[in-house]
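Down below is the structure, laid out as structure tokens.
Shown here: the complex without one of its protein chains, the others still in place.
We just call them A and B in the order they show up, numbering each chain from 1.
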Amino acid sequence: MSEQLSKRIFAELESLVLIDPHTHINPHSAASTTLADIMGYHYYTELAHSAGLAKELIEEPGIDPKEKVGRLVTQLDDLDNTIQLSWLLDICSEFFDFQEDAITESNWEKLYDTAAEKMAQPDWEQQVLKQSGLEQVFLTNDFDDPLEGFDTKLYIPCLRTDDLVFHLVKSETRERLAKATQMDIGCAKTLRDAIGELFAHFTAKGARACAISLPPDFSPVAVTADQVDSTVRSLFAGNELTCEESKTVSQFVFWTLAEYCAVHRLPFDLMIGVNRRVYEAGVFQGQDLYDKRTSLILYKELFNAFPNVTFPVSVLTSTSNQELVSYSWIFPNVVINGHWWYSNTPAFIHFDCKSRLEAVPKTKQVGYYSDMYKLEFALPKFRMYRRVLANVLASDFVIGRNWSEQRAIDLGKLVLRGNVETIFGC
Amino acid sequence: MSEQLSKRIFAELESLVLIDPHTHINPHSAASTTLADIMGYHYYTELAHSAGLAKELIEEPGIDPKEKVGRLVTQLDDLDNTIQLSWLLDICSEFFDFQEDAITESNWEKLYDTAAEKMAQPDWEQQVLKQSGLEQVFLTNDFDDPLEGFDTKLYIPCLRTDDLVFHLVKSETRERLAKATQMDIGCAKTLRDAIGELFAHFTAKGARACAISLPPDFSPVAVTADQVDSTVRSLFAGNELTCEESKTVSQFVFWTLAEYCAVHRLPFDLMIGVNRRVYEAGVFQGQDLYDKRTSLILYKELFNAFPNVTFPVSVLTSTSNQELVSYSWIFPNVVINGHWWYSNTPAFIHFDCKSRLEAVPKTKQVGYYSDMYKLEFALPKFRMYRRVLANVLASDFVIGRNWSEQRAIDLGKLVLRGNVETIFGC
Partner (left out) sequence: MSEQLSKRIFAELESLVLIDPHTHINPHSAASTTLADIMGYHYYTELAHSAGLAKELIEEPGIDPKEKVGRLVTQLDDLDNTIQLSWLLDICSEFFDFQEDAITESNWEKLYDTAAEKMAQPDWEQQVLKQSGLEQVFLTNDFDDPLEGFDTKLYIPCLRTDDLVFHLVKSETRERLAKATQMDIGCAKTLRDAIGELFAHFTAKGARACAISLPPDFSPVAVTADQVDSTVRSLFAGNELTCEESKTVSQFVFWTLAEYCAVHRLPFDLMIGVNRRVYEAGVFQGQDLYDKRTSLILYKELFNAFPNVTFPVSVLTSTSNQELVSYSWIFPNVVINGHWWYSNTPAFIHFDCKSRLEAVPKTKQVGYYSDMYKLEFALPKFRMYRRVLANVLASDFVIGRNWSEQRAIDLGKLVLRGNVETIFGC
């Protein structure tokens, strides 16, 4: 009974057209052009490398896309148990009429060619959007992105701020900021004004969120322009900062971002917990890990200081999930956002989803975002989530709490789409 | 099959009359007088506030109870997914003949009036006790509670010691202690004697436990009267203490409590992990959160020093559950106590319950306590627990390990009631 019920709920959830509230889509090249775009996704390159494929083979400069796919295919058998690989097979079956159980050395070339042919169709991007049920796609834009040349009603700009907070000590970042804002920055006040310019630019273009990923030991505290002014002057004069000074500048910029989010009523997406470049010999984007010893208590001052800023929070590990549940249960301005990265597999999603749906106001939960780099991934990733969600709705709500099927489906649709609209103002 | 089995076990567990080993009941006003007493429970005020209701509306001074309920009702739809709201509906259906799926702006007034009428019956308290299957109810008494004017065989006194350990630096606490003990306290020895007086008073009144809630960074260590004497003298002379001195006094008082627990053979309930006032603009009792980075290793010295004191331990988060399982598996004097606060929802209870029942001696587990402020909450909260417990007994013991149904039911009854009797000496 429960299995049939879950399937019916899943079918209803599958029919829903979505807004994807966090992706890394390049709006100028949103869909893939070859299978290498899809199999070059870091999930596959890092897993293939982890299973034994040399980085040099995967990332050989100037390598032909087809050759690259061929090399990755040799390692796929070792990954065929992973949910990540099931996304790939789902894509191939859904978009490229691929009916086999596995991509092997004997069938991949035909698949590659079929895919290339499909992707060459002029309306491929529209086909993917339609087949995936995607109405709007949030982007992750560099702070100096001109946000031009694409439809900002379809591809929603979001201001990504990692560079500003953590890499302002690099002269390149400071130069990009000066160029983007056309401002002469030399002190804390002008730095703040320049950041204000970015917000003005982004919100004028319809940006719906400011976003940042944060290391596990980051602790935001209020730093005033006065406190940091001499350090900022020194930095923009080209001097090296000490670790401590650099940290203070990071905190000042971060706090300034929160202030502008308040001014512009922009949600501030916090993605908490990643350490960059832990495995430095890893493939591109396959080098980051974490220290699970982090806590949302580090954000106490921030959440208290900005009651009017909504913070959609993602956590990297399932061991942080209960904190996220509790903090969003207590703080009106903390909302739950998706299942991020290393927690984005069914076992973790299942447990995290159950605990969220039963304890946090239903209006404060964004169920899922795809985090994708290419459009083709929304379909299998959201499908994975919808399957878990349907199971939880069936077992915990319809069976466990005697809800009607329709009521459970409505709850599913709220966390899948309704809350994205209300929280991000779509 | 499994569903029917689980229902049969649940029915057996439901028939059991209970002793509730931890509540915040006021024995002079144990049951509710209006629906505002029930909906004023911090779970509802904090969730309604989290979902958007202003604190000023909820906590307006002098507000009429009916008006308060009406305001909370406007926010309930946003919480209808939560297990906390399901307790409320369970109460209304069980005690007030409420048959609707939801409490709405169009049906709440009738419900309010029906409830008020029922609650006005002179034997309402007895009705609730009987319908809930409650035989004894443990209290949480301030250290200066006279413990008079109520039936201490029904409402069991417990000495709550947070104020003594963490707030002795407040003159108000010291004055309350002096008044309660009629002693002239001015040094470590007289402080210890005064605490001894409290134990004498409480045990004479039939107290069954000493209890305290502790922040995640608290680390009990032995502090002798000699070591702390000058600091205590300074404190009682009215001087301000440094942070470090204040911490030492806390540790001294805590250690002294453990010593008296040993003398009086009183279990010492430790509720580990809460940070107070994290969200200071929150509603009453809706301001506390935590830092999950805590460990029972902080209690190593304590557990070793007092082999004859039983420590029923509650942990705030499910990420601490495995430590609790392991520590009670190894230390004879550490027993597992319930599912506390932010872990008191089915997803966490389910996982924690499974891992406890399969790895720790069955005699060392107190399954559940309600933590309630008003009597009406025992029924839905214990029911939620009994449902989870029945599921675990059915799947893991009857199906998974071929136990007879009766044997599984007996295990359930042991953790629900038998162990409360043996551990607390009821």
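The criterion applied here is as follows: contacts are C-beta pairs under 8 Å (C-beta built on N, C-alpha and C of every residue); 3 or more make two chains touch, one makes a residue touch a chain.
Computed from a predicted model, the values in this text were never measured in an experiment.
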item	value
Selected residue (touches chain absent from view) among B:Phe303, B:Tyr342, B:Tyr373 or B:Phe424	B:Phe303
Residue, one of B:Arg160, B:Lys364, B:Arg383 or B:Arg417, that touches the chain absent here	B:Lys364
Those residues of chain A which, in the complete complex, touch the missing chain	3, 46-47, 49-52, 78-84, 86, 101, 275, 278-282, 286-293, 317-319, 342-343, 345-348, 351, 387
In chain B, positions touching the absent partner	293-297, 300, 303-304, 307, 319-320, 322-323, 325-332, 351, 354-355, 357-364, 396-397, 399-401, 407, 411
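Just so we're on the same page, only the chains that are shown with their structure count from here on.
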item	value
Separation of chain A from chain B, taking each centre as the mean of its C-alpha atoms, in whole Å	39
